[in-house]
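Complex shown without one protein chain; remaining protein chains in place.
Entry: chain A
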């Protein structure tokens, strides 16, 4: 008995020792990861089919089935494959099976550190450190395309790829929902910012203008006396780092310039026109038209009040995201639905320059150095970027999930509509419409019959022609991890506090003193260095945008 036990013990120790050595081995592998990956890609055989710039390569590839791993830097990503009509169709067309890995930055770091890289990687934020160092772990898309799938150049947006160029002049990733200047002009992209008022109140007050500061205060005063149970004026929730809709969205709304007269960085928060409106809001607060609760409410609290129609007027940003709440209020009170009006206007005659998702887009997808089958990977990019792929991911399959009506619009089949309404979980699982959005783009939404809910239709109509690209000031924050980035964060938080203090100030004197102390805060904390970086980045943006 004893002897058997000791033998077992020796064995188990040996086993554990072996495990230790193996684990230790993992950490030793690290050093040569990137280089070996690079060699692998370089040595990969030429395309296994005849290239044809007029035909997408997935139609030429004789490969039976490829399995790719795809890392998505989001815990919430649905990692299912092949169980819904959309991924099933992709699998049939491209002969590809995808195994998704999901996680956060730590998971991603583990993948890098272990050297066991997935074939494809999608991250958020084109200005993150992962994206900025993409040349060490990803393959330049144009080079892969020239080697395996020249048709990629036909479907990919050159502007988007240029924008994502790193300092070496190559583009490694492709961003979804990246809007180009042409998209802004096409009229297919809708605004997301609006000044809204409850229709019943607007009509009861005789459709007044709220354009000037006196008229604005006057209307809020009338609301306060006639509708004492409502908040006369509301806005998106403040957080410690964001000023809700009272910062950039409001600046865009009254058309604060993006750059100064010399085409350099312009600190929009200290714009005279903007600050004079902030002073008006401060007066409104003193008169009780703005509740203190609006500064303490979090997003959920704001949404609940929105859903209950508690605000008479709102400076609203992110109208598509709010559409659910607006819809439930409108369904319950059709006559009191929120409508967009011209609202506050510039005191110096600027026109609104509303913003939308910019050219940087949302998620960026890459083909890694260690990709087993770069040919298949680029085919997948091409396929999803083509109109065929876009319609598939946005509407599904004709006859199964959508039909085209007499007007040429894409409508969901009755069966799909029914399921979406009654069993949304099953609908998401079986159809997965609009959720496979690695290469999604807003312009395809317009193909649909009813791309937007009734509640924000009027808001979208109001916003027609008011969008102006903000590309020039996109991604101009200092790189993460630098001294300037820390200063920038400190300044951003301080500004949030300052803006709230400005609106809550109880006299003009205290308003001015809060503003002065913010200006000296900027001076004392090295803001000039941040401005310098921003100017450099604006210069770079100008080059990328070609002007």
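One rule holds for everything that comes next: a residue touches a chain if its C-beta (ideal position, glycine included) is under 8 Å from a C-beta of that chain, and two chains touch if they have at least 3 such contacts; residues count from 1.
Definition applied: contacts and distances are computed from a predicted model.
Enquirer: UniProt names the one chain left off this complex as which of "Deferrochelatase", "Putative aldouronate transport system permease protein", "Mycofactocin maturase MftC" or "NADH-quinone oxidoreductase subunit A"?
Expert: Hidden chain identified via UniProt as "Putative aldouronate transport system permease protein".
Enquirer: Can you say which of A:113, A:287 or A:308 touches the chain missing from this structure?
Expert: Considering all chains, including the one not shown, the answer is A:113.
Enquirer: Give the residue, chosen from A:297, A:373, A:442 or A:484, that touches the chain omitted from the document.
Expert: If we include the chain that is not displayed, A:297 is the one touching it.
Enquirer: Out of A:157, A:251, A:460 or A:496, which residue would touch the omitted chain in the full complex?
Expert: Of these options, the touching residue for the absent chain is A:496.
Enquirer: Can you tell me which of A:80, A:241 or A:423 touches the chain that was removed from the display?
Expert: Within the whole complex, the residue contacting the unshown chain is A:241.
Enquirer: List the residues of chain A that touch the chain left out of this view.
Expert: 2, 5-6, 8-9, 12-13, 16, 19-20, 23, 27, 30-31, 33, 105, 108-109, 112-113, 115, 128-130, 133, 136-137, 238-241, 243, 291-293, 295-298, 300-301, 480-481, 483, 485-486, 489-490, 493, 496-497, 499-501, 504
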